[in-house]
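Right, one structure below, let's go through it.
Omission of a single protein chain aside, the complex is shown with its protein chains in their original locations.
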Amino acid sequence: MRAPDDTEIKAGQTLLSVEGVSLSFGGVKAIRNVSFDIKKGEIRAIIGPNGAGKTSMLNQITFKGVKRKKMRPHDAATGGIARTFQNVALFKSMTTLDNIMAGRTLRMNKNLFWQLLRFGPAEREEIEHRRKVEEIIDFLEIQHIRRVPVGRLPYGLQKRVELGRALAMEPELLLLDEPMAGMNLEEKEDMCRYVIDVNNHYGTTIALIEHDMGVVMDLANRVVVLDYGQKIADGTPDEVKANKAVIDAYLGVAH
Amino acid sequence: MLCVKPYNWACKIFIIPFWEMWELPDIFVQTLWEGLVGGTLYSLIALGFVLVFKASGVFNFAQGIMVVFAALSLVGLHAIGVPAFLALALAAVIMLVLAISVERIVLRPLVNQPDIILFMATFGLTYFLIGFGELIFGGDPKLMITKQLYIPTGTYSIDFAGGRVELQKLDITAMVVASTMVAVLAVFFSKTRIGRALRAVADSHKAALSVGISLNQIWVIVWFAAGLVALVTGIMWGARSEVSFALEIIALKALPVLILGGFTSIPGAIVGGLIIGIGEKVGEIYWGPLFGRGIESWLAYMIALIFLLFRPQGLFGEKIIERV
Partner (left out) sequence: MFYREAGQFKTTYRGDMTVFPILQDRIGIIVILVVAFSIPLFSSNFMLHAIMIPFLIFALAAIGLNILTGYTGLLSLGTGGFMGVGAYACYKLATVFPEVHILIWVVVSGFASAAVGILFGLPSLRIKGFYLAVATLASQFFLSWCFIRIPWLVNYNVSNAIEVPRRTLFGVHVTGPEATPQARYLVVLTIVVVMTWLASNLVRGRIGRMWMAVRDMDIAAELMGIKLLNTKLLAFAVSSFYCGVAGAMLVFLYYGSAEATAFSINQSFAVLSMVIIGGLGSLLGSFMGAALIFMLPIMLPQLMAAMGLPIQSATAEHISFMIIGALIVFFLIVEPHGLARLWQIAKQKLRVWPYPY
């Protein structure tokens, strides 16, 4: 499968739309009436200065033309959304393999009885999913750490395993919360390549929160910019770069 | 007499107990008093838990056995001929030694470990202290040296509503001592330099370290404070009944108290203790007979459990916010 180019995306089918989302913690308004959409097959970046409400935005997202006031985590998973976290949220004492296998939980359905016996159906199911997981492991080039508890891995690899776990869910929409945070240049380049590959190879729609402007401008098809919980710009990377409000938000403005 | 047959059970649960309270107010007041005193002792144990939990995030399962251990040391020292007040001072020294060894041997190597690991370490400590205590002092119950410490005994009888309410002088002393101790601790933690350092540590270990607060020192201090609280609790409790290892199980009642009061709140520990103490006494006297007595053993936990379902953070606890 091939990722659609910009013109196709503009015309494309909307996978998710966010309409008038607001969120406040006590008296602090984290997000004020933000609306934007994500089209099928695109890489959509959400950027903004620290504390602009990006992660809160991600925590609130709704999905797939189905209108929901609030989405429970479980519904998100069954609905086809997978995400990674700003501070890696892996299952630390489980191996890489188990972590990614855990991502397939929803797709496995053999009941307690067969699980206990582990003969026949349960074993066949396990092998079938193991094959899928091994594909992902190959894709992300993490074969050598298959049996290592992820808590012992360096940060960059943990991020990669987390991406693998999200991919194992075969999501329609993948939410990446600062996938490059705390990485060195080389790791960032690797990660960028994986994000593009995921988009190309699996055709997964990706919503990306990121600080690194270079990364965002190179990766994203379209960018939405938040500042103090409000949307200040929305468009292709080039449009956003030229936007006055964005420049002010990032570089500061003389009062 | 009051209950119509079809509604018998509901009547027995919802009407008769209250009617009894109203009809015989002297017994009711006596029950409340007993509950209050029991509750004070729960509060004291819970206070020891809170001190340690606040400063080190350690859920100190060993607080109960520390109470037993402190009381046994006092009684044991006196039994080999040490004068009562010297024995009291020495028992305090023993608690200091215990605090230092716990910090050196258990806490320091386990710094930054998950909470559950630290909890289990204190579980191990409990085992160790049980074995150690029984080895040195023997497993049989002992009498507290009440007279030698000049703790008043005897009763005040007060005429009340046509009946009599009996107040043990011992219990009154216990309540006075307990409130004094809470007041002293409160002043200590809010007004002194160490108290400030302690509150800083409670908020964040790392941040406290970075401004030059010595974690190790703080831990020794709070464990010592918890040890002193344990000693006082041990004396009071021992004077009411006797000093035995069974106390260690009773001390677990401090856990429901903590649930009511929250793990980090000193006033919470006090109020929670009183609620649990009174609640279980009243429950036992008025509702116990319906269930065949002995509901005291679990009523406190059930109260806490039901309470938890509605307010998971406790009476005075802060709302729990989880971040990813």
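Read from first to last, the chains carry the letters A and B; within each, the first residue is number 1.
Operating definition for what follows: a residue touches a chain if its C-beta (ideal position, glycine included) is under 8 Å from a C-beta of that chain, and two chains touch if they have at least 3 such contacts.
Since the structure is predicted, the reported quantities are computational estimates derived from the model, not experimental observations.
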Seminar exercise, completed: Per the whole complex, from A:45, A:82 or A:195 the residue touching the absent chain is A:82
Seminar exercise, completed: Of the candidates B:83, B:124 or B:141, the residue in contact with the absent chain is B:124
For this session: Determine and list the chain B residues touching the chain excluded from the picture.
Result: 59, 105-106, 109-110, 113, 115-117, 119-121, 123-132, 134-135, 139, 249, 252, 255-256, 258-259, 263, 291-295, 297-298, 301-302, 304-305, 308-309, 312, 322, 324
Problem set entry | Hidden partner chain, residues of chain A it touches | 73-74, 76-78, 82-83, 85, 89-94, 98, 101-103, 105-106, 108, 110, 112, 115-118, 122-123, 125-127, 130-131, 134, 165, 169
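Note that only the chains that are shown with their structure count from here on.
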Problem set entry | Approximate Å spacing (C-alpha centroids) for the pair chain A, chain B | 49
